[in-house]
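Accompanying notes for the structure given below.
Note that one protein chain is taken out, while the other chains of the complex remain in position.
The first chain written gets the first letter, and so on, giving A and B; residue counts start at 1 in each chain.
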Amino acid sequence: MESLEPILAKHAFFEGLDPAYLKLLVGCASNVRFDPGAYVIRQGEEARHFYLIRQGRIALETRAPQRPPIVIETLDEGDILGWSWLIPPYLWRFDARIVEPTRAIALDGKCLRMKCDDNHDLGYELLKRFAHIVTQRLQATRLQLLDIYAPHA
Amino acid sequence: MPPTLEQPGISQAASDPMCPEPYRVASVSRETHDTFTLSLEPARGVPAAGFEPGQFSMLYVFGVGELPISISGDPEQAGRLTYTVRSVGPATQALVSRATGDWLGVRGPFGTAWPLEAVRGKDVLIIAGGIGLAPLRPAIYHILKHRDDYVRLIVLYGARCPGDLLYKKELAAWGRSPDTQVLTTVDYGGMNWRGRVGVVTTLFRHLRMHPDKTVAFICGPEIMMRYVITELEENRGVLPSDIYLSIERNMKCAVGFCGHCQYGPYFICKDGPVFCYQKLRGLLGKHEL
Partner (left out) sequence: METTAESTRSVLDVEGIAQLIALLQRRGYQVAGPTLRDGAINYEVLRKLEDLPAGWTDEQAPGRYRVTRRKDNALFGYTVGPQSWKKFLHPSELPLVELRRDGANFQILHNHGVPPRFAFLGVRACELAAIAVQDRVFQGGRFTDPHYEGRRSQVFMVAVHCTQAGPNCFCASMGTGPWACTGFDLALTEVIDGGRHLFVVEAGTKAGTELLEEMYAAPAPPELCRQAEESVRRASLQTRQMDTAGIRDLLYENFDHPEWDNVAARCLSCANCTMVCPTCFCTTVDDLSEVTGERAGRWRRWDSCFTQSFSYIHGGSVRTSSTSRFRQWMTHKLASWIDQFGTSGCVGCGRCITWCPVGIDITEEVRAIRGGRANAAPVSKGDNIHGIA
């Protein structure tokens, strides 16, 4: 089977990561594809993987009673999906629905957690990248909350 | 009530900057549930006023009042002035309810323009939020008509929801032009929306930018412009002198006499609405300025 290492190396999330760490991670990686309409992630389920999106579009949704699901944000090529595998109780907080045919690399959460426990430097590198993404998403979400386009009565 | 006049029928001297010129509504088209584009032509056979992208007119509805509206049409299309208006109150509602053949008063054009000459040879990054795409559309028209004068054209456009996106067909067409990238996003998507969801700043992650060869033209809600500028300046290395934005304030006269549009030491009607961010650095984040 062809190594996923070069694919991992090319992905925006791992840009600049020491190739030695990539070698450690590739053992947790697998290639996946999804068709439009499929749910990659379901709110409340165990968070087993995180995904590096190579192509396609995924919509993050949340369900509210008596209304259709609300799309919070969409993710495209170069984005990562999911960090609930990092933090106990390792459960997903939202749904993720495939909008456009999607190819991704799935990284096994448990495998990653074990490798990070063994190698704290690797863990630090991963956490730095996640922290960056989480702050960006938080910033964007706050701006979204302001509802800036509404005509303020 | 104004006094009765002795001599009706004579129009006011052209040198009076507060006297409107009558224009006739040639067409009205609906862009979204609350936004319409009006195309006007001179009602008295005078040549239509020329304008530069970024400028605005004062549009007068008989008996209702006057509003500053950015010109959203093609500056090289003679004989017409086009405006995209969002209905947010009684005055804008009066404007968008005009029918073909109705007359409006037009004063202008006023204000500063997007510096299209000065940025030749660069990548032009156009970032619009909501109705903010309207004052930028004339700049896009110009760039597309003078394509060789510019390198890449990138349009980032965000709106509240898919139904609020303006100029959808044109956006798609622009995206198909060579060396042109158009990325759109909405704050709230629906089940049927297959496009992006997220604020307009989330579009930056899809771009490959050369900061020293890039100029940015930004127009949208002020908060959005501030966030975009932060992204450009702090994360992307674009210089403040290469960032331009369009600011809005209350206007009554548009010729620097009424005092309403002041923004720090600047009159938006004379020194703006288009400003180089370099000029506004100390002002943009100031509360209640």
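The rule is simple: a contact is a pair of C-beta atoms (placed from the backbone, for glycine too) under 8 Å apart; a residue touches a chain by one contact, two chains touch by 3 or more.
Keep in mind the model is a prediction, meaning the values are calculated, not measured.
Contact with the chain that does not appear here is found for just one residue of B:Ser29, B:Gln77, B:Ser97 or B:Asn250, B:Asn250. Touch with the chain omitted from the figure is made, among B:Cys19, B:Ala118, B:Ala173 or B:Met191, by B:Cys19.
Shown as candidates are B:Pro47, B:Pro178 or B:Pro265; the residue that touches the absent chain is B:Pro265. Where chain B meets the chain that is not shown, the touching residues are 1-3, 5, 7-13, 15-20, 22, 24, 43, 60, 62-66, 88-89, 99, 101-103, 105, 248-250, 252-253, 255-260, 262, 264-265, 267, 270, 282, 286-289.
Note that in this section only the chains that are shown with their structure count from here on.
Look at where the CA atoms of chain A average out and do the same for chain B: the two points lie 37 Å apart. On chain A, the positions that touch chain B within their shared complex are 12, 57, 59, 68-74, 76-79, 99-100, 136, 139-140, 143-144, 146-151. Those residues of chain B that touch chain A in the complex are listed here as 86, 88-89, 129-130, 159-160, 164, 185, 187-191, 193-199, 201-202, 205-206, 220-221, 223-224, 227.
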